[in-house]
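Working notes, beginning with the structure itself.
Rest of the complex left out; these chains stay put.
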Amino acid sequence: MSAKQAIDLKKTAIDWLGILPFLLFAVMFLIAPTLYLVTGAFLNPAGEFTFDNISGLFTDKILASYWISIRVSLASSLGGAFIGFFLAWAVVLGGLPSWIRSSLLTFSGVASNFAGVPLAFAFLATLGRTGLVTLLLRDWFGINLYATGFNLLSFIGLTITYMYFQIPLMVLIITPALDGLKKEWREAAEILGATNTQYWLKVALPILFPSILGTTLLLFANSFGAIATAYSLTGSTFNIVPIQLYAQIRGDVLHNPNLGYALALGMIVITGISNLIYIWLRMRAERWQK
Amino acid sequence: MSFLELAGIQKSFGPVQVVHDFDMTIEKGEFVSFLGPSGCGKTTVLRMIAGFETPSGGTIKINGKNQESLKPNQRNIGMVFQAYALFPNMTVHDNVAFGLKIAGMNKAAVDARVKEMLGLIHLGHLADRFPYQMSGGQQQRVALARALAPKPQVLLLDEPLSALDAKIRVSLREEIRMIQQQLGITTVFVTHDQEEALSISDRIVVMNSGRADQIGTPFDIYNKPATRFVASFVGTLNLIEATVVDPASNRISIGDQAITLREPLGPVKAGDTVSLALRPEAGSIAESAKGDTALTGQVVSSNFLGSVIRTRMKVGDPVISFDMFNAPGLSPPAVGDVVTLRFTASDLLIIRE
Amino acid sequence: AAEPSAELIAAAKAEGTLTTIALPHDWCGYGGVIEGFKAKYGLTVNELNPDAGSGDEIEAIKANKDNKGDQAPDVIDVGLSFGPSAKAEKLIQPYKVETWDTIPDTAKDAEGYWYGDYYGVMSFEVNKDIVKESPKDWADLLKPEYANMVALAGDPRTANQAISGVFAAGLSAAGGDVAKAGEAGLTFFKELNAKGNFVPVIGKSAPLAQGTTPIILRWDYNALADRDTLAGNPPVDVVVPASGVVAGVYVQAISAYAPHPNAAKLWMEYLYSDEGQLGWLKGYCHPIRFNDLAKNGKIPQDLLDKLPPAASYEKAVFPTLEEQEAYKEVITKGWDTVVGANVQ
Amino acid sequence: MKTQKIGAWIAVLFGASYFIIPLIATFEFSLRMRRGEYSFDAYRSVFSDVQFRESFSYSIVMAILTIVFGILLVVPTAYWVRLRLPQMRPFVEFITLMPLVIPAIVIVFGYLRLYNSSSFIPFTGSARGTDLLLMFSFMTLSLPYMYRSVDTAMRTIDVATLTEAAQSLGASWPTIMFKCIFPNVMSGVLSGAFITFAIVIGEFTMPSLLNRPAFGPYLQLIGANRAYEPPALAIIAFAITWASMALLQLVSRFSKSAPSKP
């Protein structure tokens, strides 16, 4: 090995040394602890190897709960992404006073992690059957919200509630991307005859697509793993995976932690797949980037 | 009636007025440059023509039609930006096709026109590249093709060359001028590079703090600057303070050397100071000072610029630069040499203000 | 009753700390019980997650097998069925308290791995501001006047308390036939849900007061404690239903990996002493030695007066472990198709 | 232009009502502790609870520590990945996504098995050690947000050139990191810090299973057994978190090191 090669090698080693702390951290506090889960998914309560837990996932009930989870996560991530995008658009490009932007951003920091019991209660107190808005609608406008088929304790209700933290998360993450849209792109499109809509459809949205996609994935994972809110809100009825999982790990009744681990493994796999889809979509969408 | 008319244009941003009473008419097919230092309002005027800014006063007419109520996307104007502003998500082809598709042209016609445009800028072979895969000069040519594709009435270019390398700047500006003449398109070109403006324009507007100081052909702007600002901004200039010796005979002295001017000095008396301008390229070195239009001085520095050698000599207090063409056989004046610069009396302009 | 041995006390004091888990202070008077234990023996009590469920308690033992730190529980208090399963998994260790003999045989593991600690009956906790006429029996809950009102205290797929609620309703509907009660419970809730009376929110204090869940099906001791806490805002009625009275038994055990085994044993001694038993009773729980204490006249009259009428308890059904397994199976498997399925 | 502004206002007003009305409803209920009239009794009750004060200050201290160490971990990593290992970005991004989907309870059980009192690294052997472990767990939970916001901020500066400029002036790695990179990604660091702060204040599972007296478990406990205090607590926590963020932002604005760009 020549001296030059040695220098190159040393350089490579130093390159890797730079993210060693991170890798070490990830292994110690994220990956290694999770390995228990992965192995646990293949063990029975007596500690023997088995595929029972994995095959246990493929029962109607559990498949149904994955399906509901995916739907809720999709709905709340798409809804959150959509509305969050509009809000971010409003404060970045809408020509509003700058204090609105900074208030919204700090607010989003708090609200993006407002979850669990307090959030569930807030929505019960707002849109529940005796909630503030429900009663106001009834007393002031004579509208019986629940007669319209609305129910907070339902798919739509849960989605609305989840969006309370999904929207702010979208706002926080997509704002910098919107900041990155160049004024010249809009003007170039406009002077070429494009209307506002054409500009957004043909230029701005395609450019933002990778960021929007990435954030939506984050939102998806965010609600896919969320439990506390759903549990507090519709604990006894809503069959999402994290609730199933907690039931197996924590429940007074069901209690089969190994099946719980298999459920968690399934969640990681689904997130992994959605990540792969994301990477694939992003590669397609980013052909025009370095 | 001119093709593009700007009459009494005003523009204020909040309390600050950045364009004052700007009048100008541009004929069909003319190439006009706005030349001026940074912040003088060039971009602002251009953007008002494009419709991105609303004038605070005055009217803009294209082909006789008042543009006031028209949005940018209704004006049929082509525009090229300093930072190219190509759509990064589209190939070269799609960028050029953008305006055509918007106009509802059918696919075959679009493809034909794009091909024609890319031929015009010699980039037919790169139609499938994305902007990031091309050099700045190439990107700017695509931006030009994109602006020209929908056959706009007017082409606006806002410092299209200033992000480019020296060599590419020169070749691209020639290309732009050629294409403009070929298509006969009315063009407004913004720059702060005087050589650029001089070399490609039919007429130049020299702007200073939101006002048009002078409007004229490159030759007039260079040789008959209307104001001190124009004189000093356009080209390199010796500004020399001279002392009036005899107003009647137009005689002045520069560092004790007396010279008789062609132009009358105006209402001055002996001993007054007048400002004179002399272009470095105006004179040439002579063996001796024959006649009165010559100055003798000592060489302070001599700078090889390639085709030109710029020498600075001290004539009393004033330091005067002059240029001579480089020639392989020629040895440039050395520092300390005493040389005589001869020129025509009419080369010395009196700057009045 | 007999006192714990001096050696045990000394050994426990040497350990200095007892780690408990899942003991909410207003659950069965545990707040007072813990204070009493601390006062009597001078040990520190390290309380882990008071809000945990039985499964959490079991998992906490497993997760902390090698851990002698503050995270490892010494003792657990879990639903009846967890006793035998924890024993099978070797997560608990045997110990017989001095008062062992006075604990009914039906409520203890013969080897002393676990033994029942208290019980209560399934009741209706009612917000009187919203519900003018309290329901008297399970069948009443189906009346239209209780639309959007009835809630369980947990998820019947996971929570012992909630599953007992379903079972109790079924027991009433099945006319007391334990074998059919599981199915009948599901049918009852299907109807309750179809009528729009069932609210699928976990019932507890805040939604009760706020009005989302004005009727909660809970252990009577929880309902009574909550009534006291709310102190009339809103006024609360606790009703033991006329039929389908179901008793729920929890069991106490010492972790096999307890970092402080002696403190744990001392804790057991305290709980099963007269003082400890009366502590639970103060929290409206019937301690497992209730009959023994009553027989010996050890229960102060004012405590007895605060309890629901003894008559209600006479009808109480104590499902056996086997019965529990059976109806649990039916209810947990069937719940989604009965109620969960239409909430989507 | 005009319609756009109207649209923006509509969006913001809609967003504001969606966000604020549930808080108002919560607040309204928290005022009903005294029968028949509105009062701040619930707040009085909360503030007079020693456990509230203790758990809240514990969580605030933990939040600050988590932010500091999180920054120390994430900023250099994001920097290095951009500078030297751009090909590693998808990998690092995936890792930072994991905490969103791996249930906290699974992670914390893993901790208890790996770092218990009889393991090689007995974090749980002492209270301080457990605090440390808890802090690492918070860092894990905030990783997805912290990494993204810092990485986004880093995109806006020319990391490579600034580094070389500093190097040619003799700067060592720590100097480059702390004097030249850090101050220039402050905006991203701040928004990451905000989210971290909110996460730490609200987190229940980790401190509960590691048995540390944090605010999350306290909130959960009160929520289970009280009617009026939980909404009061929610409002208080929301307000304090928001106020802390505003404070943080104010501090950073007035510190000379981070001029706001025009």
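As written, the chains take the letters A, B, C and D, and residue 1 is the first residue of each chain.
The rule is simple: a residue touches a chain if its C-beta (ideal position, glycine included) is under 8 Å from a C-beta of that chain, and two chains touch if they have at least 3 such contacts.
None of the values given here were measured: they were computed from a predicted structure.
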- Query: How many of each chain type make up the complete complex?
  - Reply: A x1, B x2, C x1, D x1
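The rule is simple: only the chains that are shown with their structure count from here on.
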- Note on the structure: Chain-touch separation of subunit C and subunit D, in steps, is 1
- Query: So which one's got more C-beta contacts, A-D or A-B?
  - Reply: A-D
- Item | Rounded Å distance, subunit A centre to subunit B centre (Cα mean) | 55
- Note on the structure: Per the C-alpha means, the centres of subunit A and subunit C lie apart by a whole-Å value of 37
- Each of the following residues of subunit D touches two or more other chains, namely 29, 109, 113, 220, 223, 230-231
- Message: Output every touching chain pair, sorted by label.
- Response: A-B, A-C, A-D, C-D
- Message: Could you list, by residue number, the parts of subunit C that touch subunit A in their complex?
- Response: 52-56, 58-59, 62, 78-79, 81-82, 85, 89, 148, 152, 154-163, 199-202, 206-207, 210-212, 328, 332, 336, 339-340, 343-344
- In the complex formed with subunit A, which residues of subunit B make contact? 50-52, 71-79, 81, 83, 85-91, 98-99, 102-103, 130-132, 143, 146-147, 150
- Give every residue of subunit A touching subunit C within the complex, in rising order. 45, 61, 64, 68, 121, 124-125, 128-131, 146, 151, 153-155, 231-239, 243, 246-247, 249-255, 257
